[in-house]
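Of the protein chains in this complex, all but one are displayed in their positions.
Going in written order, the chains are labelled A, B and C, and every chain counts its residues from 1.
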Amino acid sequence: MIIATERLSKWYGQVSGLNDVTVSVPEGITGLLGPNGAGKSTFMKLVTGQLRPSTGTVRVFGEPIWGNPAQYHKLGFCPEQDAFYDHMTGREWLEALAELHGMNADTAHAAATRALEAVDLLDAGDRKIGGYSKGMRQRVKLAQAIAHDPALLILDEPLSGMDPLMRRRTIRLIKEWARAGKTVVVSSHILHEIEAMTSNILLMHNGRIVAEGDVHQIRALIDEHPHRVWIRAQDPHAVARLLLGGDDVSSVKFAEEGVIVETAKPDAFYTRLTALAASGEAGAIEEVTSPDDNLQAVFSYLVKQ
Amino acid sequence: MPIHDQGYRHYAGDRALHGRGWWVIARHGMVAPLRERRFLALLLFAWSPFAVHAVQLYLGATLVRSAFFVATEETFHTFLSQQRLFVFFITIYVGAGLIASDRQSNALQVYLSKPITRHDYIGGKLLTLAMFLAAVTWIPAMLLLLLQILFSGSLDFVLDHPRLVPAITLAATLQVVLAAVTMLALSSLSRSRRFAAMLYAGLVIFAGLLDTVLEGVTRNTAWMLISPQNTLLFIIRAIFDGPPDNVALLGSAVAALVALLIACVLILERRVRAVDVVA
Amino acid sequence: MSATRRMLEITLGDMLWGRRAVFMAIAAGVPVLLAVVLRVALASGSATVVVNGSRLSTETMFGTAITLLYLRFIVPALGVYYGTSMIADEVEDKTITYLFVRPMRRGAIVLGKYLAYLVCVLAAVLPSAALVFFIMVPFANMGPLVDTFVRDLEQLAVGIAAYGALFVLAGVTFKRPLVGGLIFVFGWEPIASALPGYVGQLTVAHYLQAGTAGMLGLVLASAAAVLLAMRTIEHREYVLEQ
Partner (left out) sequence: MNEPAVVLDGVSVTYGRHEALRNVTAELPTGAIGLLGPNGAGKSTLIKALLGLLPPSSGRMRVLGYDVRESPLAIRARVGYMPESDAHMRGMTAVSFVAYCGELAGLPSSNAMQRAHEVLFYVGLGEARYRNVETYSTGMKQRIKLAQALVHDPDLLFLDEPTNGMDPKGRDEMLALVRDIATMKAITLILSSHLLPDVEFACDHVLVLNRGAVAAQGPIATLKGTSGRVFELRVKGGNASFLDAIRAEGLGCDGETTGVLRVYVPEQRPTQALFQIAAQHGVQVRHLRASVPSLEDVFARALGEPLDAARGKEV
């Protein structure tokens, strides 16, 4: 496990950022989600050693992070705030920060070039950051997180302010880093972006971990909302009549040009449905999908404000 | 229809014509400082010289006939020039953040997307500061004059000094306008209230310090022109005591102040621009 | 401490730009300008400086200029401005995060910035003072004054170090150090030196004038203040409010 916390809590003043969190983050991409004030940024500040745990421990690569600067060789952090030295050019800033990793002038230069190229800012590298658009500032911020080629990337709202094309390119970039073996923790409010990157999530609310792991597994475990399947067919009533026969169907509802079935035993139900569609007994079945087997549904079911 | 729509309703009331923006800005601008206790204390403190002079007038008019207490044009002149200390503090307290805070909190976008013009904005902000400054210069001075009339029981004081009321008004207006326009221009130069305040304080104190050193060393009073504060005092003395022997210096003093005001207006014109709204 | 050296380089680049450079240029430039104006005025004989009867010699005027202008105004002002803004500015602008997630002791940030401050301010103030000296003091009687001039420079250097260190410590500890700093330098110091007894000793200015022993004490105190600032920044949590 790359990151492991043990009964980790953090409060400052009366604000309780995190209370009693025990969680471990595997390799690959993990989506960190939760409503505002859920404790996401407190969690990230603890994992990046900017805050000291009030109780419990947080270990990155097996070692504590607070007051242990050597860890930052392997860690890249992209903060959420829009804060820069506006008078420096993108390249100067990246090189300066790279040198703080102990690189000499030319390795820093090479690292900066690689980072600028990765975020598609090579031509704007020599312009002052003060003159960058919001999307470019976001990308140069990403660049400083990967310049020293860390094994672990913590990204706080990396896509905010980017236009749709840049969003897509950045999502692809993050997935490439993950494929190249880096572990990435991405926090975002835009659920469909997280869904496009990974299905492994860490859902937080009121400073606690609500759910952890693969979205679809989590969805299957939410038993108070049985699995829902939407079927579009030429003759919805025929399909409904035939499906009702089995004991795996708990309720049936008719919706626009289709039928919505709730089932407690998805495996049994889907096998029967595939067979029915294949046989064509109830007419042609055009589309099958589960409207609430996605991150939005999991989020709203588990985070009841 | 029995169930009323609880959502958004259209506004049926009347809408005023435009052109009132500056008054709205000025009125609202005055509300904020008045809610702060420290500022009320400052205002109260700024009126203490008024109280002292009022007592002086009372004594002059009644019990003690001695010349020391009797009011003369000079009492109003000294009163106004003494008030410059409070003009300085109030200008910084109210004025430093007038535009700087708006720039820092991006409020300019909100203002200029409303049906008001840039000049409404600048005018409104100027008026906010000017009204507070008038409250510690022109208003107490005129009240003192009124007290003098009341205590002496006759209008002859005003009749003996026909030039007094216009002199007080002109001097106070100069004080208010100079401080307000300069502070507003400096406030528009930065996004931080503190920096604008330091700029204004620096301008007034440093220029004054430099002027006294140079005048002291070179005995040449022309150095006064580098300090707006001292130039203003010189002009106010001329207003009350009549033109000085060195009329050329008076001319250049007025020119210096006019130049400063023009520079400030240009700064304001350039810094408060609609085009860099909507970032 | 290569991290300190790198921080020094980054901060040097940062110091010579924008508001900070302008502030430094004014602080170093104005006295020289003043000296030139005085010299021209005196040379043209148009004005003689008469103070309580005796004609003031330019050397004594230079002495007063050093103490009044440099020691009481420029050096403390630079110390307050740069000392407090070194860390407090980065915390307020939230750019400190990028420095905190680097593999180096956080103390190196403070030390690097303090050394950069020392280098820049010394490089600005000392030559400016020297220039004022050459302008004010006529070449003929410069000889005997050289050692007092060198002592003045030492005073300036120690003053720069001391005020800088004091306000670096303040900048790391308090949230809004600038206002407090200004009040200390322009409010407390002039008043305290006038008050009787020990009160005068609660100011930096006192030790500057107290000969080499005082100055040595100040140097040690400055070093201690910087070390304390380095320790503070390592143990303190900076919660950057939204």
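Criterion: a contact is a pair of C-beta atoms (placed from the backbone, for glycine too) under 8 Å apart; a residue touches a chain by one contact, two chains touch by 3 or more.
A quick note: this is a predicted structure, and the numbers were derived from the prediction, not measured.
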### Message
If I'm reading the header right, one chain is hidden. Which shown chains does it touch across the whole complex?
### Response
A, B
### Query
For the chain left off this view, which of A:His192, A:His237 or A:Lys253 is in contact with it?
A:His192
### Task
Identify the residue among B:Ser48, B:Thr62, B:Gln82 or B:Asn106 that touches the chain left out of the display.
B:Asn106
### Query
Touching the left-out chain: which of B:Thr72, B:Thr117 or B:Thr173?
B:Thr117
### Query
Residues on chain B that touch the omitted chain in the whole complex?
7-11, 13-18, 20-21, 24-25, 28, 31-32, 97, 101-102, 104-107, 109-117, 274-275, 277-279
### Task
Please give every residue of chain A in contact with the chain that is not shown.
33-37, 133-136, 157, 160-168, 172, 175, 189-192, 196, 199, 267, 270-271, 273-275, 277-278, 280, 284-290, 293, 296, 299-300, 303, 305
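Definition applied: only the chains that are shown with their structure count from here on.
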### Task
Specify the chain most distant from chain C by Cα centroid.
A
### Query
Which chain is the middle one, judged by CA centres?
C
#### Entry: Intercentroid distance (Cα basis), chain C paired with chain B, Å
35
### Task
Please report how many Å separate the Cα centroid of chain A from that of chain C, as a whole number.
50
### Complex interface listing, chain A residues touching chain C
12, 48-52, 67, 69-73, 75-77, 79, 81, 83-85, 87-88, 92, 96-97, 99-102, 144
### Message
For a test of understanding, state which residues of chain B touch chain C in their complex under the given definition.
### Response
194-195, 210, 213-214, 217-220
### Task
In the complex, go through chain C and note every residue touching chain A.
2-3, 6-7, 9-10, 13-14, 17-18, 93-95, 97-106, 234, 237-240
